[in-house]
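Every protein chain of the complex appears in place save one, which is left out.
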Amino acid sequence: MAFEDLYREVILRHFKKPQNFGPVSDEEATVEDENPTCGDHFRLRVELQGDRISSIRFDGRGCAISTSSCSMMTERVLGKTPSEARAMISEFLGMVQGTCDPSDESLGDLAVLRSVRDFPVRVKCAGLCWQALSKALDKLSA
Amino acid sequence: MAFEDLYREVILRHFKKPQNFGPVSDEEATVEDENPTCGDHFRLRVELQGDRISSIRFDGRGCAISTSSCSMMTERVLGKTPSEARAMISEFLGMVQGTCDPSDESLGDLAVLRSVRDFPVRVKCAGLCWQALSKALDKLSA
Amino acid sequence: MNALNTERIRRDFPILARTMRGGKRLVYLDNAATTQKPECVIEAVCDYYRNHNANVHRGFHQLSEEATEILESARARVADFIGAGSPQEVVFTRGATESINLAASAYGAAALRPGDQILLTVMEHHSNLLPWQQLARQTGAELCFIPGREDGALDMDAFQQMLSPKVKILAMTHMSNVLGTINPVRQCIAAAHSAGARVLIDAAQSLPHFKVDVADLDCDFLAFSGHKMLGPMGIGVLYAKRELLDRMRPYQTGGSMIHRVALRDAVWADVPYKFEAGTPNVAGAAGLKAAIDYLEAAGMDRIFQHEQELVRYALQRLDALSGIQIVGRAAHRGAVIAWHMKNVHPHDMAQFADQEGIAIRAGHHCAQPLVVRYGFAALSRASFYLYNDRHEVDALADVVEKTARFFHGL
Partner (left out) sequence: MNALNTERIRRDFPILARTMRGGKRLVYLDNAATTQKPECVIEAVCDYYRNHNANVHRGFHQLSEEATEILESARARVADFIGAGSPQEVVFTRGATESINLAASAYGAAALRPGDQILLTVMEHHSNLLPWQQLARQTGAELCFIPGREDGALDMDAFQQMLSPKVKILAMTHMSNVLGTINPVRQCIAAAHSAGARVLIDAAQSLPHFKVDVADLDCDFLAFSGHKMLGPMGIGVLYAKRELLDRMRPYQTGGSMIHRVALRDAVWADVPYKFEAGTPNVAGAAGLKAAIDYLEAAGMDRIFQHEQELVRYALQRLDALSGIQIVGRAAHRGAVIAWHMKNVHPHDMAQFADQEGIAIRAGHHCAQPLVVRYGFAALSRASFYLYNDRHEVDALADVVEKTARFFHGL
């Protein structure tokens, strides 16, 4: 059942205790973004050292899906190069939009968000932070 | 049959050979009016002498219904006082709109236009010149 | 007054028999967003297309006569339903949003000078907020907002203070689509009139649920949507006093709204046609008329009574749950309830409800400043109508409790 998948334990764990979560002030934020369907608001702070993401932190909370997606994302992209991160972004967005089907190995924990594709409105929730990361990388490389 | 009534001989006679019909220049016109459903255009020139309508003439042509209505109207109101004419206006408009039922005697020839009420769009055609006359009388008494 | 026979009413709404995901029965509690349609409304639309469809006015053939009669009798029915002095005071629009845009643009633009004030409330739907923001920008007028009290009622003392000869327009909702608050619009209109202001009432959430009479209220403008009162989508109304309509410039221009056209200028038609450019939605008007017939047959007072009982019961059930916060506690209220449940995001709440076949809404409900004012980014909302019953309230309360348990138990 897709619904049960949507609220699997790993998602709930990240929702309850998001990773790399903590206050990001207006000045610190690399980007902020929000979900216009509900007003949920995210701030993302990303730092590069050399060609690696050396630090990533987010602030603001959304629903279980958007929060856990963001939490897992931060874990996943930490230490990666921007181009590796970009590949992950398009892989993840493709998965939730149902346009591509990456293997579970390449996704790790994030694979649990696959069932989002059965709930069109939640695609936005799951994708929000990834889109924000994409904008953040644009900004840092500009 | 209402339709045959609509095109009875007396109507057609007035359509073919309207009474009190002749050029009315812009300067002469007491009022002009038009049927926005089709762009038909009337000019009406009304003169009072003492408290009687001493002269009435119209210009412009419309359909059989509007032309014959105007022709019969001019015949009917010539020589009448404005207040008599006003009574006729409301009697006639009431008849074609179906809100009152004047006797044939009080209407004379105009009674043939009674069947217009079965054709809602033609009510405007039949009433056009009467509304114009009403405006003309307002103007002359102003 | 005997009570509404909900069981019989439910049978008139085909969609209520629908089975949702997972075999669940539909429990439709999103009526503030749009309402379901009884068979007679659907049938009125179909009958129009199957038997009478034509373009109106100017047509000399029988179908055109019939279509014109359908449109104009719908207009007369609306006028009668809202207590307008004449059908000419009823302008058909696409919906409340367009009605308000029309009023703001065609009336407001000419009525305001820099420094004038437009008075709104904090509880406006975006549709009764953004057109005035635009107008303020365009005219140099200032926007002022009547605050809300903690309980969700309007702060009437503040309102009285804010009235001055500078206020030229008061635009306010009759009933909040989030808090459920029913505002004392009659009193506000009288006060605004004394200060010399014109008043627009957004009746999108009120007119469908209880009797609204424009003559009694003495409002200058009233806006509402057909689809929120059992009618079809794509049809709505702007009521305005005749003297105002006569003075207003047209809004959109095009076919049907003219008296005479030349290449470089035009003479407008009389009201209400001056404001109805283009081919009107005759099928929509036919459906709206059927909806009004249905509502009046059910009885507006009975509908209101029924909803009052439902909302009292729903509040009682929801209040019994721990961790819940109901946003909107005004004494005079309609059957819309917004809440926040501790540790449960409204998205997740709505998703859990959906899993049980229960349609509720989550988000800012197109009233973002209001939701922010009460300290939230998003809320869950259930909204009721004449076909809802106590079993559905129970189903709602059960799923709210279940969802809370699920997230609290983490």
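By written order: A, B and C. Residues from 1 in each chain.
In this section, contacts are C-beta pairs under 8 Å (C-beta built on N, C-alpha and C of every residue); 3 or more make two chains touch, one makes a residue touch a chain.
Predicted, not measured: the structure shown is a model, and the values here were computed from it.
Considering the entire complex, the omitted chain makes contact with A, B, C. The chain not shown here is touched by just one of C:20, C:195 or C:321, and that residue is C:20. One of C:68, C:97, C:117 or C:206 touches the chain omitted from the figure, and that residue is C:97. Which of C:59, C:87, C:299 or C:323 touches the hidden chain is settled by the complete complex: it is C:59. Between the chain not shown and the residues C:252, C:308 or C:325, the one that touches is C:252. Against the chain not displayed here, subunit C makes contact via residues 14-15, 18, 20-21, 26, 28, 30, 33-34, 36-37, 41-42, 45-46, 49-55, 58-64, 94-98, 100-101, 122, 125-131, 133-134, 143, 145, 225, 227, 232-235, 252-256, 258, 260-266, 277-284, 347, 350-351, 353-354, 357-363, 366, 368-369, 372. Considering the complete assembly, subunit B touches the hidden chain via residues 1, 3, 6-7, 12-13, 15-16, 37-41, 61-67, 119, 122, 125.
Contacts to the hidden chain, counted on subunit A, fall at residues 34, 36-39, 119-122.
We take it that only the chains that are shown with their structure count from here on.
When chain centres are defined as mean Cα coordinates, B lies farthest from subunit C.
Note on chain placement: the centre of subunit A and the centre of subunit C lie 37 Å apart, centres being C-alpha means.
Distance between chain centres (mean CA atoms), subunit B to subunit C: 46 Å. Within subunit C, no positions touching two or more other chains are listed.
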